[in-house]
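Of the protein chains in this complex, all but one are displayed in their positions.
On to chain A.
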Amino acid sequence: MTSYEVELVAPGDCDVEGIDSGRSETITVDEDEYVLSAARRQGVWLPADCQQGWCTTCAAELLAGEVDQSDATRYYDVDREADMILPCTARPRSDLRLRICQMDELNDLRAANSLPPGRSR
């Protein structure tokens, strides 16, 4: 089983148990594991809701590395092109560096492209 190092970078306005805002933490994620559940298991309480790759609550920016996002139930080319991922359904395919707490940014991107969850969110 291959495991990868995943560095989670928390912006200054990101209040997540297990990482001081403005700092980063590195966790280990197996190749067949989702980043979100691995983080929570290791004490980093990433934001989440559906955990089915739909709601965007867990959104993160992929700063480095590669993920398999094929299990997400709602994921668009524009997300991929903007390096936005949904860690609840993302499996690592390399070591990763992620900027967490990017729900508003992903929702803005979706709205700008007339994609759900849309402007009413």
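Note that in this section contacts are C-beta pairs under 8 Å (C-beta built on N, C-alpha and C of every residue); 3 or more make two chains touch, one makes a residue touch a chain; residues count from 1.
What we mean here is this: contacts and distances are computed from a predicted model.
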Just by its UniProt name, which of "Tryptophan synthase beta chain", "Dihydroorotate dehydrogenase electron transfer subunit", "DNA protection during starvation protein" or "ATPase" is the chain not shown in this complex?
"DNA protection during starvation protein"
Given that one chain is not shown, which residue among A:16, A:48 or A:78 touches it?
A:48
By the contact definition given up top, give the residues of chain A that touch the hidden chain.
48-52, 54-55, 57, 73-74, 116-121
